[in-house]
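One protein chain omitted, others in place.
So, subunit A:
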Amino acid sequence: MNQLIIDGVTKQFGALKVLQSCDLTVERGSVVTLLGPSGCGKTTLLRSIAGFVTPDAGRIRVKGQDISRLPPNRRDVGYVFQNYALFPHLTCRDNIAYGLVVRRVPKAEIARRVSQALDLIALAAFADRYPKQLSGGQQQRVAIARALVLEPQVLLLDEPFNALDAQLRLSMQVELRKLIDRVGITSIFVTHDQQEAMALSDRVAIMRGGRIEQIGSPLEIYDRPRSCFVADFIGRANLMPTQVRAGRTEGPQAIAAALPDGPATLVARPENIDLTPGSGPGWPGKVTFLTALGPVIEYEVDCGFSVPVRAALPRHAGVETFEPGALVTARIRDEAAAVVLPGEPNHA
């Protein structure tokens, strides 16, 4: 069942079209990430759902009910702010209780639900501290508990890990996903960190310039990007210019493509590129740069395209290594995993 349906939401600030007819459907209990470069409208879309921004057109429905015209305080949509926005004058306990208090829930029930929420985020011992007395990660958990205690229809989180250092980020990502699974709440995350998006979500929506460019599971998007932008934005990709003739690409490797004849782009992930010394079937080139990443070594190979081809070779015994200047041949290992897109390469 669909919990949230966003239908043609459009928003303009002055002459700037920030959202251009966004459509998004979120299934009940699933976690969707809005991913895109800075300024593409992620926050604006999230704020439209929460009611802080009034869209110029389009509708937002939660469980079938149109909430587009409701004021923010009557939407039943939880929002976790980027800076958490915990009330500094209230203790953790009172912050979490706030929504219940303003709804005039009976005192005994408030106490019960707040202590439940505190247990959920494992912060019962910190209940009577003020937000200032908590670490960033603890503040984030309180902010999430404050939203969850109201059992909203949808939980919205705007870059919830931004304020945390890299170490804490990783552990909080895992913890948050576990928490969300435990309560089974429909959630939308905003991030511009693609690894975070892949790690956290059931589905990823790639946004660009106010539009949603592609929606799918993280692997679907990684394996089958529908545009050069998506391919380039999620993970790293080689975008190689080619021509399609009679359903196959021209060049050293003919790859099946269900496209009309004309210019096209061959998309291959670095780990799908193999290098062999000397010449052979494939794209001849010269190693220009290498980065030892640990599990793999990444080579940049000049094959005569406008940008170098990247190849990531594992460091097993028996896998050859190359020095800069070495003449090599690049080829696609698994042709089925390569994607052919219409049009010339278009680097984001």
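The definition used in the following text is that a contact is a pair of C-beta atoms (placed from the backbone, for glycine too) under 8 Å apart; a residue touches a chain by one contact, two chains touch by 3 or more; residues count from 1.
Just so we're on the same page, contacts and distances are computed from a predicted model.
Only one of "Amino acid/amide ABC transporter ATP-binding protein 1 (HAAT family)", "Putative spermidine/putrescine transport system permease protein", "Oxidoreductase subunit" or "ATP-dependent DNA helicase RecQ" fits the UniProt record of the hidden chain, and that name is "Putative spermidine/putrescine transport system permease protein". The chain omitted from view is touched by exactly one of A:Gly14, A:Gly64, A:Pro88 or A:Pro314, namely A:Pro88.
Only one residue in the set A:Ala15, A:Val102, A:Ala125 or A:Ala336 touches the chain that does not appear here, and it is A:Val102.
Considering the full assembly, A:Pro72 is the residue among A:Gly39, A:Pro72 or A:Gly304 that touches the omitted chain.
The chain not shown here touches subunit A at positions 50-52, 71-75, 77-79, 81, 83, 85-90, 98-99, 102-103, 129-130, 132-133, 146-147, 150.
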